[in-house]
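Excluded from the complex is one protein chain; the other protein chains are retained at their positions.
For clarity, chains are labelled A and B in written order, and residue numbers in each chain start from 1.
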Amino acid sequence: MGDHLIFVQGNEACVEAALYAGLGFFAGYPITPSTEIAELLSLRLPQRGGKFIQMEDEIASMCAIIGASLTGLKSMTATSGPGFSLKQEAIGYAIMTEVPCVVVSVMRGGPSTGLPTKVSQGDVMQARWGTHGDHAVIALTASNHQDLFAITVEAFNLAETYRTPVILLFDEVIGHMREKLIVPEPGEIPLVQRLRTSVREGTDYHPYLPREDGRLPMSDFGGVHRYNVTGLMHDMWGFPTDNPQVAYGLMRHLFDKIEGHVTEIARMKEFFLDDAETVLISYGSAARSALHVVENRRARGERMGLLELQTLWPFPSGAVRERCNQAKFVVVVEMNMGQILLEVKKAVDDPERVFLANRIDGTFISPTDIRNILRVIQGKGV
Amino acid sequence: MAVMDYVRERFMPHIWCPGCGHGTIMNNLVRAIESLGLKKSEIVMVTGIGCSSRISGYLDFHTLHTIHGRALAFATGVKLARPELTLIVPMGDGDALAIGGNHFLHAARRNIDITAIIMNNSIYGMTGGQFSPLSGYGKTATTAPYGNIYESFDIVQLAKAAGASFVGRTTTYHVTSMMEMIEEAIRHKGFSVVEILTQCPTYFGRKNKVGDAVDMLNYYKDHTVPIGSDKKKENPALIERGVFVREERAEYCEEYEKTVKRAEKGG
Partner (left out) sequence: MERYRVVFSGSGGQGVITASIILAEAAVLYEGLNAVQSQSYGPEARGGATRSDVIVSDRDIRFPKVNQPNVLICLTQEAYNKFATTIRPGGLLLTDSHFVKPARKVDARQVELGMYKEVMDRIGKSVVFNICVLGAMLGLVPIVKTDSILKVIETKIPTAFLDMNKKALEMGFRLADASLFKQSVLP
């Protein structure tokens, strides 16, 4: 059997990848530009005995996948803009209760209803800080369908490994654009299955006591171990407590299990960085235009390179600093007012060298937009 | 199994105030489950936020204490994922019908096999006595110092109209019928709603000068009647108790299984 070549939208590629990763449960609510994910899963999931439900709203969809995940099914929801806002409280609940799940957000323009059918990357900071309280989070993105497939599978793997919701931050251009995808053979991309407890019936099981390696084996709801899950600060059995020592321990654990593994979680692609004097940093669909510019400039002998981020959170500060060390200029290419720009400025030794090439009007950022900024930065006219 | 086998005794005494009716409901809920002979590991209890929601911490089932108003949405995920499990969702009146009102309507519409127990004390207790959608016109609360100007929902009518296939109402005074009603609601296949009037002497009682817990229980005794009672015809203000709806209707998870069969056959 050869590889399976298809020509699909990014949203369809996401569905293929989720099924490849073993998706068992999806709950969603219609919203542009992510609706195709729900539509396609309503067709495909029942064919393999999986569960699909269209809930009454965005909040309910997020809650339903948390419930389903606790029974042992790999679970996902998909949304955009306003829907991502509505889900935030329940995302925080999944973080606090350490329930693995995947949340797809296909970004669209503007605050509020904004530009429902137009592209933006305005929800990067919302993915990081959208839910209340201090917390750590994993958010991934991709710039083409082949990468989107791999990253989506990776999202399920990271969700299981770190027992946390993983956010897939795609955007309207990637979600709707059609291009080729080679669906990998089963087994080609390794899958992380849920780590279940080996504690036997009748022996005390501690759902929230991390092993030495920081991982927490789970027990399915409906199984032999009955335990409590709560969004309140809780002890190793999952019961509420306001003991400061326990609270401190849980806060550190929730933070460290992700921020302490930045290197393992970081996914990025490097193009012509070795001797680059100008480093572009981009992600998602914007990285396509950035790469277009870099390839053309390289063909003309200009020392320019691209660092394409696939892991946005936890932000890979160390890797970014290292890649930007030798650069005269760093240009962050993104479709917002500079959300990743701030992180890059924080990461590098000289933030004065970091510039922004952006677009915030719902128009997809083009190579010309980037070239115009480069001309100004490189002092070749205003 | 003895009743205390269902209770996580190390969390006793519970946090509910002296005289609160919620303990009476927990007592009868456990007795109903014992009488049904259900195994503890077959039961998932999902709760939201508020005084009522603490019940899940006290009982030895798979317990999911969630966020305010969304218990039924979480429970829907659990039930659809594992239809063989028994889902019980105790909620407060604000939890179920204010912030969670839409989830309540849609769970009823789906007729998903979940037992919703609405512990209706007509007030937000946990936050200190604000009016709820079940407080009633003219009642006083910390956010209605001049008297509440809203009419209440009728939970029975609401559940019925939304499509619940089992709907009952009782009070913490009527403990025997409460246990039987919960038992029947759990046994019923489909979305079951049991509204239980439960006293909050601390906030509703004090704010509205209706006396202590015993006075409030006596109020339930004197102001409620069985469905179809002649007294109700003489005094329409009396509240009816009993099972209002008991229907066999297509249940959501069973319908979903049929969808899977159609999909596997290729449409």
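One rule holds for everything that comes next: contacts are C-beta pairs under 8 Å (C-beta built on N, C-alpha and C of every residue); 3 or more make two chains touch, one makes a residue touch a chain.
All figures in this text were calculated on a predicted structure; none of them were measured in a lab.
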Checking the contacts here: which visible chains does the omitted one touch? A
If the hidden chain were put back, which of A:179, A:235 or A:302 would touch it? A:179
Return the single residue from A:82, A:116 or A:217 that touches the missing chain. A:116
Among the options A:291, A:340 or A:374, the absent chain makes contact with A:291
Just checking the interface: what residues of chain A touch the absent partner chain? 5-7, 32-33, 116-118, 172-173, 176-180, 285, 288-289, 291-292, 295, 364, 366-368
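Operating definition for what follows: only the chains that are shown with their structure count from here on.
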Averaging over Cα atoms per chain, report the distance between chain A and chain B in Å. 38
Once bound in the complex, which stretches of chain A touch chain B? 24-25, 27, 43, 46-47, 49, 51, 53, 55-57, 59-61, 63-73, 75, 89-90, 93, 221-224, 226-232, 239-240
In their shared complex, chain A is touched by residues of chain B numbered 11, 40-42, 44, 46, 56-57, 60-67, 70, 73-82, 84-85, 102-103, 105-106, 256, 259-260, 262-264, 266
